[in-house]
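Note that this complex is displayed minus one protein chain, with the remaining chains in position.
== chain A ==
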Amino acid sequence: MKLLKSQIEQKTGDGWVILLPEEPEDMWHAYNLIQEHDQIRAKAVRRVSKVSDSGSTSSQRITLDLTIAVTSTEFDIGSGQLHVSGRVAKENEHVKLGQHHTLDLELNRKFRLEKADGWDSVALEQLKEACDTDRRAELWAVVLGEGTANICMITEHQTILRQKVEIAVPRKRRGGVDGHSKGMDRFFSTTLSTLLRQIDLPNTASTPQAKTLPLLLASPGFVATAFLAYIRAEATRTTNKPLMTLIPTIIIAHSSSAHIHSLNEILSSPAITTKLSDTKFARETALMDKFNTLMRLDDGRAWYGPREVERAVDKGAVGRGGGVLMINNALFRAQNVAERRRWVRLVDRVREVEGGEVRVLSSLHESGKRLEGLGNVAAILTYPLEDLDEEDGNDAAGEEGESGEMII
């Protein structure tokens, strides 16, 4: 995203920016930046009806600059489209104040964003992150098993499922494995053609000189290896140049399943980290792994859930010397302003008062989804704390140590 112009009051955070989204991921950044009540100004297409002198009405579509006060946003991950709905905030000859309109933000069309509540620390950081264009890791990943393939695009901030291929592959049967191997061939051929369609299309727009992105193939067992062999054979058989150039970029990795959430383990596996070190998604994945390890130790140094984490911060346990606050960026998109403030305050406190580390995870990466399951916030503490989840009279009786048949 390009920052064309900005005017933000240092002290109060009041002000606005003019931004130019340049690649699909920028839509995701815009989605994270735009809050309810903010004012957006952008080009809009609107149908206006006119009553002619003769009395007949005709309707016309015109483009105009429109400023709206946001009431809601809607983001479609697959297409990267962002729709911002709101009420007209500046009247002009075609629209009246308060009329409803939905703006569709588009690539290479600038928009102006003014924060209703001013730019807080989290918003400023998001802005910085959105406009930081140097060295962004991007790769294609295909997580596959016998008969299913999830074709994903992984960028610094998003994991986008581009397409899911599902082919009915008959299983091996006694005295006949033909159905199975023919099925696998069909599966590979469909997966490859789908993948090639994907790799070509969305990528040319964002990368003018068509750089080849790394391609990760991950599966349990031997499917990924067999697929690579298939790609090789196809490239040779059809003397397909572009396909040939793709082959050296392919990385094979192991995953425990063909499901997309396996990316959690794949992205923190050595196969990836040695090739693509220091990417946001690898860091986030590694951090969630570390958190889970500490949870299993159960020594009171890892906590999750809004209330528990706030309590831990209150007790000064998420500070200098190893304290880490993990927070899902979904929380900052809260419709409710007070809710957002609650989380911004927590972030500010950990960072500025306590001296701890804050990691904002992208809700669109698998690691962010994992965090979402834990209530969107988690913390690694500098010292153990017990009973942060205590509520009086919470525990019922019922000691164990009896015997007999288990209930399950």
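Here is the rule we go by: a residue touches a chain if its C-beta (ideal position, glycine included) is under 8 Å from a C-beta of that chain, and two chains touch if they have at least 3 such contacts; residues count from 1.
The rule we apply is simple: contacts and distances are computed from a predicted model.
In the listed set "Elongation factor 1 alpha-like protein", "Ras-related protein Rab-2A", "Vacuolar fusion protein MON1" or "RBR-type E3 ubiquitin transferase", the entry agreeing with the UniProt name of the missing subunit chain is "Elongation factor 1 alpha-like protein". One of A:Q39, A:N264 or A:T382 touches the chain omitted from the figure, and that residue is A:N264.
Within the full complex, the residue among A:L4, A:V177 or A:V353 touching the omitted chain is A:V177.
Seen from chain A, the chain kept out of the figure touches residues 44-47, 60-63, 76-79, 83, 85, 99-102, 104, 106, 160-168, 170-175, 177-183, 185-186, 189-190, 193-194, 220-222, 226, 254, 256-257, 259-262, 264-265, 292, 295-296, 298, 303-305, 308, 364, 366, 369-370, 373-375, 389, 394-400, 402-408.
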